[in-house]
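All protein chains of the complex are present and in place, except for one that has been dropped.
Moving on, here comes subunit A:
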């Protein structure tokens, strides 16, 4: 049992004037205050800059490279990084730099959409389950257990092969959508459990009771009093899962049921390169490095947002 209010100052020695905490800026509500807070944090700006750069890469890859990522010349196979190709060439003689740039879009799309879907579906279910605590809780929890009980790889194979017949040609957008759907279906129970636990804990807090005692209806209690106090753990989970989901996409690609040629993604590149680590380490190192930076940027962003939402940290 965690007491969420541990930073409470000791009971006031007197009930008189406590020194004014500087010129407090106008309070305009939770989100406006959080934004004011966020703007003052270097961590937020570093994360934001990285994310903007990555988004630019995803939206306009031609700004960064003029090389076609799918053209492979076998004579250049396994050439190490040099002036021609700063990241070197892979086994098929394709430019690793171009592939990394072009890989950003599908990877980010999968990571972002899967995180968004998981967090939204899971949070809504968790909030409903945790607040009601009656039969909706039992029902949602049991449904969640069914999906959480499916092994990810097995579940992925079942879902994706039932969408596409073997050998069927599928477009990139449709593939991304299918992969995202698979990930969301198989992982939302985790987000639900986190949100449910936080909602149960929060709904037992005195301020929820106090809000009810002052005549707040159920919607206002959930949206204004419970939700802001339960966001922190889900945001952190979402930030960490962002990277995990890009990795999950790679797992599905490796099995031949996720994204595949001609779609380039970091997951596809990593799964192609990992058998030749000793031979052509750069083909693994660069997409993996970009993946790490992306995950780091989102974790930093999640952290900064979480801190900004908590007025006790200010």
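Going forward, a contact is a pair of C-beta atoms (placed from the backbone, for glycine too) under 8 Å apart; a residue touches a chain by one contact, two chains touch by 3 or more; residues count from 1.
Please note the rule applied: contacts and distances are computed from a predicted model.
Engineer: Missing chain, UniProt name, options "Oligopeptide transport system ATP-binding protein", "Oxidoreductase", "Heme exporter protein B" or "2-oxoisovalerate dehydrogenase subunit beta": which is it?
Structural biologist: Per the UniProt record, the undisplayed chain of the complex is "Oligopeptide transport system ATP-binding protein".
Engineer: Have a look at A:109, A:128, A:269 or A:309 and name the one touching the chain we're not showing.
Structural biologist: For the chain that is not drawn, the touching residue is A:309.
Engineer: Quickly run down the residues of subunit A that touch the omitted chain.
Structural biologist: 4-5, 7-9, 11-18, 20-21, 24-30, 33, 205-207, 209-217, 220, 224-225, 228-229, 309-312, 314
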